[in-house]
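The structure under discussion is supplied below as structure tokens; questions concerning it will follow.
With one protein chain removed, the remaining protein chains of the complex are shown where they sit.
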Amino acid sequence: MATDKSSRFDNVDWEAVTADSGRALSTNLLGTLLCVVPLIALLVYDFVALGQYEDTFAFVGIGYDVTQLDWLFALSLILFVFYALLPLYQNPRITRYYWREFKRNRPAVVSLAFLTFVFVVGLLGPIFISQPEIDLVTQYQPPIGMSVQNTYPVQCLGEVTSGASGQLCHGSLAHPLGTDSRGRDILVMLIYGMQVTVKIAFITSLIVITIGTAVGTVAAYSGGMIDEVLMRYVDVQQSFPTFIAYLLILYAYGGGLFLFIVLFGTFAWEGTARYVRSNALTKSEDEFMKSAELTGASTYHIITRHLIPNTASSIITILTLLVPGFILAEAQLAFLGLGDPTAPSWGQLLSTGRDALPYAPWITLMPGFLIFLTILAFNFLGDAVLDALNPEAQAESE
Amino acid sequence: MGLEWYIARRVAWAFVVTFIIISVTWGLLAASPNPQVSNAVRSAAMNGDDPAEAREIQKKRLGLDEPLTKRYVDYMVSVYTLNWGWSQTRSQPVTEAVMNGLYYTVQYSIPWTILVILISPLIGIYSAANQYSWKDHAATGFAFFGYAIPNFFFGIILLLIFGLQLGWIPITYNTDVGVFSLANARQLAIPIFVLVTGSIGGTMRVARNESAEFINADFVKTALAKGVSPFRIYARHIMRPTMVPLSTTVVGQLLALFTGASLLVEVVFSIPGLGRLLFRSILAQDTSIVLGTSLFFVFIATIGNLIQDLVYTVLDPRISFSDR
Partner (left out) sequence: MTTEPLLSVENLHTTFTTDAGTLTAVDGISFEIEEGETMCLVGESGSGKTVASESITRLVQSPPGEVQGTVEFRGRDIGEMDDTELREIRGGDVAHIFQNPQDALNHCYTVGWQIVEAVQSHEPNTGREAARERAVELLTEVGIANAAARLDDYPHEFSGGQKQRVMIAMALVTNPELLIADEPTTALDVTVQAQILKLLDRLQDEYGMGILFVTHDLGVVAQIADSVVVMYAGKVMERGSVLDIFEQPSHPYTRALIECLPGGERSIDGIPGTLPDPVDPPEGCRFAPRCEHAVPECRTDDHPEESPVSGDHLAACIYYKPGYDATVIHGPETDAQANATGGVTND
């Protein structure tokens, strides 16, 4: 299943934006295979040899059970490295060009830096930082620079001063961003939340790109009945209010983070499919596609080397609009108490702080602002990518 | 093959879409374990009764023992005859519960919609007229802020500031006040503000980018050359073509928020509208209400999409109906 996906995912091929030689592709494919094959082996081992609740890495003495989500996440990371990062390195000239265009938009550069930070910390943070511990004694510690009436924390770890309205507990270095109602460190929880966010972003993107480009190209190249049926289906899916759909499915089947993320992805690819299809239809009229056909290129080759590179920029723009929507949807569901209580997401943290809002607002505000900043960063980034890849819209970035 | 034929076809398609969606919804729920049956089984097991027997009894009571095809036909017939069943948790017909919720939802939805339709083209065109000036940047910043801040989070903050700290607005929603009373305006002001901020961002950006194109269009120069006043040029020659793409975005944005964020906003501000009804019935596992409210949202979405397409075709005289 994984290899099948990868062969379709390599469609989103940044490297091919340059329409380079076939040799570069093989490096990417080779790297992908080298990483995916052990992954599959491990997956098979986990399913066949181990029981449901046995830790996957027990054989090397690590007590961690890889979840379904982790498998997908690992796959999406592998593909991201070999088909997004590596091509940028392989084509320094194009990369430099994009960077020059992109650099002119200062908010976007800041946004990219912020998102990279979230990505790196979210990916590595949970490996080095242990899970936040529940300790009711240290509950409601305020962040540094804030204070709370000393009646709320059981024990104040910071400085205690007496103010007009009684004794005040101040924040301390032990918990720089304070603690929640169960004494968990907010900073650590935010870092764990970053990982959830990164997983949402990567896995949904993988699903959207895979299904969207597949349906779009199939519809465009088959035409006739298949095209009609697929596009009508896209119509129907588009008229289904997504959030209501999430609620219905969660109601019927209950839901963990895995289901959420798969749901988000499978209910959001219609824009991509439509775009890829219309692009394929116009592009097949274009001269260079004709010349590709004249030289006897296979349809597969035309799709991977000509069509996909030409749609890549727009797909990225679509993703920068979709991904913040998913992050928001997860936060909304978590806030409603319908989220995955075991997933340490920002939305989950935000909702736990709601009751304590009048006296411990930081529990809600910290994750809330982080969600706000992340969505904002995606918006600026999307704007900039659109400008950088689309010379006609250049004036926008001024 | 004129406008009428196009509208007829489009309406027919809307019916097909709702039909498919309702069928899918039914299939989804039919394939899942019914919470009421599971509850009955669980309580039977706890009381020492025979769980299998309890399951059969409960199934019979809910009509789940019938063959699938019959259940499907019954269900579809009752959906289209507006016979949406009985809510056990609320002890009232589902249609009545939905109507009750709608009463409160409409109270903020209508001002919200009107404000968005009025304000977003104005800010957008103003922004385009002052392109790249500080006014434009301010408007863009506002748009991005409204777009990026989660509505429910924004609502919480505003409730904290204006409700708890300043005491300007009531913290709990009062259903006893009259619809057109000042008290109602006060308690709905912040929810409406939150929703308007959320939906204006996207539409205002579209208005800005589209009208920026038209400001430099030849026909604007023609209008200027024939002595039309600048105000009229903006109000007529630029506004009108901008409305074409904008109409799509406005409806889309409003729909997305209506079937998503408005639920959260209702929960945050404890407005007993449709969204909160759906939310509560999910918690209470009241399947008939969950279905009823979801169906209502589906209908709204379908009608919205229909309106969006029709408005677009009516606004742009260049669209030829026979092509579509």
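Note that the chains take the letters A and B in the order they are written out, and that residue 1 is the start of every chain.
Here is the rule we go by: a residue touches a chain if its C-beta (ideal position, glycine included) is under 8 Å from a C-beta of that chain, and two chains touch if they have at least 3 such contacts.
These numbers come from a predicted model, not from an experiment.
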For the chain omitted from this view, which of the shown chains does it touch? B
Using the document's definition of touch, tell me which of B:A97, B:A139, B:A223 or B:L306 contacts the absent chain. B:A223
Given that one chain is not shown, which residue among B:P241, B:G260 or B:G292 touches it? B:P241
Residues on chain B that touch the omitted chain in the whole complex? 216-219, 221-230, 236-237, 240-241, 244, 315-318
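By our rule, only the chains that are shown with their structure count from here on.
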Using the average of all C-alpha atoms in each chain as its centre, how far is it in Å between chain A and chain B? 26
Spell out the residues on chain B that touch chain A in their complex, using ranges where they run on. 13, 17, 20-21, 25, 28-29, 31-32, 132, 144-145, 147-150, 152-153, 156-157, 160, 164, 209, 255-256, 259-261, 263-264, 267, 278-279, 282-283, 285, 290, 294, 297-298, 300-302, 305
Contact footprint of chain B on chain A as seen in their complex: 235-236, 238-244, 247-253, 324, 328-329, 331-332, 335-338, 350, 354, 357-358, 361, 364-365, 368, 371-373, 375-376, 379-380, 396, 398
